[in-house]
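Of the protein chains in this complex, all but one are displayed in their positions.
Chain nomenclature is as follows: A, B and C, assigned in order of appearance, with residue numbering initiated at 1 for each chain independently.
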Amino acid sequence: MSFPKMRVALVSSIALALLATIAGCVTSYSLSEGEAERRTVEMMKSSFRAQGQASLARLDQDEVQAVCSQYHPGQAIPREVSEKIEKAQLAAIKYPAKLMGNWQAGERVAQTGTGFQFSDGPTTPVGANCYACHQLSRQELSYGNIGPSLYQFGKLRGTSEAIQKYTYGKIYNSNAFSACSSMPRFGHSKILTEAQMADLTALLLDPGSPVNQ
Amino acid sequence: MNYQRRQVLKSGGGMTVLAVALAAGLIRPQDALAADWNGAAFATKTVADTVKAMGGGASADSKDIQITAPDIAENGMVVPISVTSNLAKTQSISILVEKNPNTLSASFDIPEGTDPFVQTRVKMGQSSNVYAVVKADGKYYSAVKEIKVTLGGCGG
Amino acid sequence: MAEPMKIRAAMQGDKVEVKVLMSHIMETGQRKDAKGVTIAAHFIQNVSATHNGKTVLSAQWGPAVSTNPFLSFRFKGGKPGEKVAITWTDNKGDKRTDEAIVTG
Partner (left out) sequence: MRKQILAAVVGFFCCVGVANAQNTQQEIERYRQMIADGNPAELFEAKGEGIWKQKRGPRNVSLEQCDLGKGPGVVKDVYVELPRYFKDADRVMDLETRIVHCMVTLQGFKPEDAKRNPFSTADRTSDMESIVAFVTAESKGSKMNVAVSHPKEREMYQIGEKMFFYRAGPHDFACATCHGEDSKRIRLQDLPNLTAQKDAQRAYTTWPAYRVSQSTVRTFQWRLNDCFRQQRFPNMEFTSDASVALTMFLARNANGGVFAAPALKR
């Protein structure tokens, strides 16, 4: 899976031109595009230090991250680029036998914002922090809006096998359905366990879940 | 015991209060250095007990006490609260948070010539009813307001 | 050791409005440090405000008053140029007094 260099370069220069317009005043950059990219990575590697579970290897981008860094939020991604990402990411999803777990456990995962930070110890719970970006149950007033509201997610869609598979898959790898999504690839990047993702699927789909009241 | 404690507290503080509070195991010695600090009241865990420890019986609801505070606090570490009493001869204003580990947050004596008004900020461990208890002309009155505390930030 | 307070005292009609910020940790005694050891309670217990030798407010506080406490109140009988003094005492015996001049 590789992207033609030309296209990436072209797209990123368009993106840069757009940003230069927004920033307005910066008329000229002193570094060429390639040089700027090289220096950025080099500077980051010399400016961060590994701590706890966060090693410097985290600064290395995979292909999706590298490509998606070229497109700024709200900016359209060319169809051939997004299709390529979505196809490859979809093919890599691993589904468990049981897609729906326990919604109560899912609610805890949705409320938990810790895990994977350099400040988190080995026993710090790992959560999905869904409420940071999504509305889910009505009882929780403190929710964000980076992602769409998921209130009544299951009530509107039912709990068919296909919906369960889509829901689990979206949690597992958001980029399989929406290239360069802001949402972490919870399964692909091994953030959550299979059981946690099944519990979140239940939180979204189970008719008894507060999300569907 | 209860009667005796109230008598002691009514007497206005001093070593007796300290001795009783220590005997009850409510506060530790270093918490009670100040002679005019009602340790027993600050150790209470219910609104009724706080009012008792301050020397009152039951407090009556009053529309003449106004609590100004947000319905929702963005952070429980700093919850702004002001209390205005329109009761004649207001002598003291106290702020109580029902669900904090200890109910009483702060108590203010209002001398003649000072407005029956105070504004301060308190910590709230969780969403709770907040009471303003006012002593006026020797009697106790109260008002209540619910304040929700939200969980903020990125969660980590 | 204790840091100075910030006191503002200003005429509001015929009254003096006083606003005070105090530098104090207001440790509850309920928190634990990184090693899991409970951090001892450390908080202001008494606050008094005086004007021309007369007490215009006195307060008793518990550890639930916010860190770096804020206090505001109003009293009658003050004039621009006069002093308002605030004193706090904490449960470890630390004490601090600061003054402010009433502004017009």
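Simple rule for what comes next: a residue touches a chain if its C-beta (ideal position, glycine included) is under 8 Å from a C-beta of that chain, and two chains touch if they have at least 3 such contacts.
It should be emphasised that the depicted structure is a prediction, and the values quoted were computed from it without experimental measurement.
Enquirer: In the complete assembly, which of A:160, A:189 or A:213 touches the absent chain?
Expert: A:189
Enquirer: Contact with the hidden chain only, please: which chain B residues?
Expert: 68-75, 77-78, 80, 121, 146, 148, 150-156
Enquirer: Residue-wise, where is chain A in contact with the chain that is not depicted?
Expert: Chain A touches the chain not shown through residues 19, 22-26, 28-31, 36-37, 39-40, 43-44, 46-51, 54-56, 58-61, 64-65, 68-70, 72-74, 116-119, 131-133, 135, 141-146, 182, 184-185, 189-191.
Enquirer: Since one chain isn't shown, list which residues of chain C touch it in the complete complex.
Expert: 3-6, 19, 21-23, 25, 31, 33-34, 39, 66-68, 70, 72
Definition applied: only the chains that are shown with their structure count from here on.
Enquirer: Spelling it out: a chain qualifies if it touches chain B and also touches chain C; which chains qualify?
Expert: Output, common partners of chain B and chain C: nil, no chain qualifies.
Enquirer: With chain centres defined as C-alpha means, what is the inter-centre distance between chain B and chain C in Å?
Expert: Chain B and chain C have C-alpha centres separated by 17 Å.
Enquirer: Taking each chain's centre as its mean C-alpha position, how far apart are chain A and chain C in Å?
Expert: 48
Enquirer: Mind pulling the residue numbers of chain B that touch at least two other chains?
Expert: Not one residue of chain B touches more than one other chain, so the list is empty.
Enquirer: Could you list, by residue number, the parts of chain B that touch chain A in their complex?
Expert: 72, 148, 150-156
Enquirer: Where on chain A does chain B make contact in their complex?
Expert: The touching residues are 111-115, 117, 119-120, 127, 129, 131-132, 141-142.
Enquirer: Using the touch definition up top, name the residues of chain B that touch chain C in the complex.
Expert: 28, 30-34, 36-38, 41-42, 77-80, 82, 97, 100-102, 104-111, 113-115, 117-124
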